[in-house]
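For this view, one protein chain was removed and the others were kept in their places.
Then we have chain A:
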């Protein structure tokens, strides 16, 4: 054995040993049975074997991971957030479409305005459903406003529709819906019953906005029969000053038109 080792050592110092032979040497010199005369070689082989076990510290690995991460945060992260942004945008779009679709189908089912493409009777039926008095607690104000505004799109409105709008004007709990109905009715002010309804409504409306809208609508169609209502308003101390002024102004204009 010792002889073999000596031969190997000779080969080793000549640079002629194979990796296997060198491993055998390392093993031999790390074992406890190294003869005295070969002891001086042990340090070298022991050193090689131990040096091979050296590793960077754990904190280094951590630092390296951190160091390689920022580049990832640079180009890669940016791409990530790009993708994320696009994805978020798409998600929002999809949610938007989905919500719109849901809303539409729900309001169709729950009887709303939607029937844009439907035939006239269908449209009116939809409108009626939304504006129906008993529905008022089930529909939102904006739904009803939409339904009211929808009346503009009906080319030849009939009595049903104007009656519906008149009812809305007089009885809708929401002032904005009533205002919308008032404005819608101004479009149909040519109809006799609409004129009548506008005059009557003026007597019962208490909201200044609607009162002013009604006065304007009646002045616009030069409705002389409104004069009495205007005079009452102008004298009524409970009515806002602006409304009284508006009524007086309307009175003057209607009288001037004689």
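Throughout what follows, a contact is a pair of C-beta atoms (placed from the backbone, for glycine too) under 8 Å apart; a residue touches a chain by one contact, two chains touch by 3 or more; residues count from 1.
Following the convention adopted for this analysis, contacts and distances are computed from a predicted model.
Student: One chain of this complex is missing from the view, so tell me which of "Cytochrome d ubiquinol oxidase subunit II", "NADH dehydrogenase subunit C", "DNA-directed RNA polymerase sigma-70 factor" or "Type 1 periplasmic binding fold superfamily protein" is its UniProt name.
Tutor: "DNA-directed RNA polymerase sigma-70 factor"
Student: Check the options A:23, A:85, A:159 or A:224 and report the residue that touches the missing chain.
Tutor: A:23
Student: Looking at the full complex, which residue from A:41, A:178 or A:195 touches the chain that isn't shown here?
Tutor: Checking each option in A:41, A:178 or A:195, the one touching the absent chain turns out to be A:41.
Student: Hey, which of A:27, A:50, A:104 or A:142 is the one touching the hidden chain?
Tutor: A:50
Student: List the chain A residues touching the unshown chain?
Tutor: Residues touching the hidden chain, for chain A, are 12-16, 19, 22-23, 40-41, 43-44, 46-48, 50-52, 54-57, 60-61, 63-64, 67-68, 71-72, 75-76, 79-80, 83.
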